[in-house]
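As you look at this complex, bear in mind that one protein chain is not there, while each of the others sits in place.
As written, the chain order gives the labels A and B, with residue 1 at the start of each chain.
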Amino acid sequence: MCDRHNKEGDCFEYVESGMPRVPMSCKINGEIVHKMVDPTMTLLQFLHKDMSLFGTKEGCGEGECGACTIKMNGRAVNSCLVLAAEAQGSEIITVEGLSKNGELSVLQKEFIKHDALQCGFCTPGMLMSARALLDKNNDPDLEEVKEAIAGNFCRCTGYFPIIDAILATAKKEREGSDHE
Amino acid sequence: MSKQYRHIGQPYDRKDAQEKVTGQAMYVHDMELPGMLHAKCLHSPHAHAEIVSIDTSAAEALPGVKAVVTGKDAPYRVGLYMVDKNLIASDRVRYQGEIVAAVAAEDEVTAERAVSLIKVEYKPLPIIHDVDEALEGKILVHENLHTYEYMEGVFFPQKGTNIASWNRTLKGDVKKGFEEADFIIENELSVPAVAHVPMETHVTIAQADPYSKKVKIWSSAQSPFAVRQLLAKSLGIDKSDVHVIVPYIGGGFGGKAGIHLEPFVTVLSRAANGRPVKLKATREEEFNLLPTRAGMRSRFKTGVKKDGTITAMEIYHDWDSGAYADYGVNVGKTAVYSGAGPYIVPNVELHSRTIYTNKVFSTAYRGFGHLETHWAVERHMDYIAQQLNIDPYELRMKNLLRAGATTISGELIYESTGNPIDCLNAVVKEIGWTGRKTDEERALEMKTGKVRGKGFAMLQKAPAMPSYTSTAAIMQMNEDGHVKVMIGAVDMGQGANTIMAQIAAEELGLPIESVEVVWDVDTNKHPYDWNTVASKYTFMGGNAVKKAAKNMIQQMKEVAAQVLRCHPDELTHGDGYIYHVHHTARRIPFKKLAMGYMYENGNGIGGPVIAHGVYMASGLTNPDPQTGQGRPGLVWTFGAHAVDLEVDIYTGEVHVLKIASAFDIGQVINKKLVDGQVLGGVIQGLGSAMIEGYKFSPDAKLLNPSFTDNKIPTAKDLPDEIVPIYIENPQNDGPYGARGIGEHPMISVPSAIGNALYDALGINFYKLPLSPENISLAIKNHKKA
Partner (left out) sequence: MLSKFNYLKPKSLDEALAYIKENPGTKLLAGGTDLMIVLRRNMEIVDHVLDIKDIPETKRFEYKAGEGLFIGASVTVNEISECDVVAEKYAAVKEAADSLASYQLRNRATLVGNLCNASPGADLASPLLVFDAVVHIAGPNGIREVALENFFTGVKRTVLVPGEIVIGVMLPDVKAGDTSVFLKQARIKGHDLGIAGVSIRRTGEGKLCVGMTAVAPTPIRLRNLEESLQSKPFSAETAEWLNEEIKHHIKPISDIRSSAEYRLHVSGVLAQKGLMQLIAMGGK
């Protein structure tokens, strides 16, 4: 279809509606994927549309709320501000990659135990920020935990249970019970 | 208190936690249906204008566009209490941000592109910026106000004005009351509009069957049955033709109560030949299109005796409801029975006016007007204490409601209504209140650059809902003796599903793992609940679930009695069995009764065990149109907050050390979940107190429609400590004595902080937010004066 004729007349001329797709290969939750991506697509949109990984959420689309936080090459980033094309060669972990073989990770179990969630919409992003923190610093103090999750808005919990869950996870992981 | 219960009082993990921590929980934001189209909207750039013309031809010609809709395609109005809102602006726009046109297309990018091709010609009209301009009445937001349908006898629109409703309370004789007073003290206070900020924005998928009038809706909504009712009404179809499904929702806070995008998206689906259409609000639309908490301005005039006893109060609450006032009028009406705080006021004249202006419109918000009225009344009480040179604690103790007293709407308080005095005592003890600072103490502290202050404030709320509100629960037993509970309320994180499971498990004597509340509220399959709002669901739904459980046991007993050859009254239940009260060995397990009972020879009796329970809010009346007297509040929860804070007098920054929050909730059913409501609500209250507030340009355009300039508390904005305290004076008609608490933690947090700031600085604040800028400049200007 072309820009001139949408409904009137039969137009059999094909016109590419988007930009040419570019190849992008990366590793998501341990699996290598090869896709052709629209260069204007964000990594968050890619996770939803091309990977059907809906755990990562869109809260604002502007990098303010943190609901779209994932781990990219070991760092917590807002996936709504990353172009899918930029993920070429990266290693990405989303909330779906936290549990293994049907076992919830310690972090997820502590979130449940401390009731660090209510509506659950900020939770995947919050878990990824927590995971990124604990992977770099296995003994964070209160201020360090707050700094790590300050970019994750939560309207429901008041943050205290989330902070408790992260500190408890740090303690458990240091003591050697399973680490994800 | 809870020692005799097996499940009530247990801090169980919430039932939906696992799905939420794994990313499995599905929200409408994530949903995709076969053939689904995506919608985008065009918004008015003007606060008040006539729509001269709309040219959608370029949008319609864009490949991939399946429907373009403007006001002429949707000549419908919608409203629950006041039917004043067009689905899409037709001849005129009344606020900057209002939808003027919309497109449904194969993907979001195409829809966005199509919207950018729509040309609209406007003729700007004079703008009403605030309530005072609106009250002058020179310009009308709704010229045809007098033609709108509304709930008569409950709301009172004033023809030829911008007053959507004028509700009143009249009790005693205020003139006489003021004459009896030793002092008459006046204050004016205000709060700005704020946004709910659910993390999941509003989103709706509508599928309008092209061959009939049937409509199927998936929506991030708090009230599927209200959506059904209002959608049917606004489009002129039968309620039975509307099917609403609500899966997990990412927060509501009142902003997803009632109806919002659903009728409008239905029109788009119809225009697209019945294909499902999904409209996902962007964060900007969440701020700028979708409704807010109303801004509000209060004027208090109180007569008191020297010893602090209140003799009379004259109050004006003026609500800035923006361009539309459907839910706004109910918030306004609620002030009629609680807008003077939890006090004994023998003579009162209260005016609550819901007013139109040309700004984003207002709706329900956690607290339903109480945070606003209590900002005013609790600051006012503190001010009175200052003027009389009385300890603000003593002033409140003199006037707080107690058993035997009546409220301003004439409702009698019983022991079992709850006790605000217990709440106040608990919080002042927790922060170590020893009386106000003296000026000398304050001056000395100021030299260090940091000043401490303590303050407290009372709160109260009862649900604001129609007087005949009801709810129901259905229970079914599976073959394995496990029970499914179906309710009509939505668990948006407040924990309703877990609480109902606990109540059902308690009544049935089953382990908590054997009881599940079914998710995905579906109006075709689940029983009715009015609206998941008002902190009433534990009370109402809990009572309904208890009855359903009792009904289930009774059904099983009747079949078991036949098998055991005795009377049903000789039977009892426990541990998953129905058994004889004396010959306990004569028993039948639930699972042998779940699908009816089969005798050894193959005969079957009974059938699938399906039980139901209903609860009707009893004895409620509408407030009298002239005097506001009546019994509109189903169940009152009283509470108090006390705050201990420190102010940096140079930057104006406040560091809150502790907030103590006490609530008389009758019976804690799950402490972990209740703590969640308190912590979350206090922080949301802190946001209103210190950070949040809509800002408008001189031409009434929203200046902060994004997180860049519309902030909410983050993990770095917390007090050092929040101490929840639960008072348990039982509510005799509540399940296990319980009352509601969902909204209450937010109410009066700003007032407590405002009062603590007075203690710290000797400065009275009358407006929110108490931002570093506002505090710092107040200190600077106070020094000069």
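Things to note:
Convention: contacts are C-beta pairs under 8 Å (C-beta built on N, C-alpha and C of every residue); 3 or more make two chains touch, one makes a residue touch a chain.
None of the values given here were measured: they were computed from a predicted structure.
Taking the complete complex into account, A:148 is the one of A:28, A:112, A:127 or A:148 that touches the chain left out. The chain that is not drawn here is touched, among residues B:65, B:78, B:109 or B:290, by B:109.
Contact with the omitted chain, checked across B:91, B:441, B:575 or B:709, is made by B:709. Interface note: of B:517, B:534 or B:691, the residue touching the hidden chain in the full complex is B:691. Interface residues of subunit A with the unshown chain, by the touch rule above, are 18-20, 22, 39-40, 42, 61-64, 66, 69, 75-78, 80-83, 85-86, 88, 129, 147-148, 150-151.
Against the chain not shown here, subunit B presents residues 109, 112-113, 116, 650-653, 691, 695, 703-704, 708-709, 711, 713-717, 771-773, 776-777, 780.
Definition applied: only the chains that are shown with their structure count from here on.
Residues 13-14, 16-27, 29-30, 60-65, 109-110, 196-201, 248-253, 282-283, 492-495, 672-673, 675-676, 678-684, 706-708, 712-716, 718, 722 of subunit B are the ones touching subunit A in the complex. Of all residues in subunit A, only 1-4, 6-7, 17-18, 40, 48, 53-62, 64-65, 67, 94-96, 98-99, 104, 108, 111-113, 115, 117-124, 127, 145-147, 149-163 touch subunit B in the complex they form.
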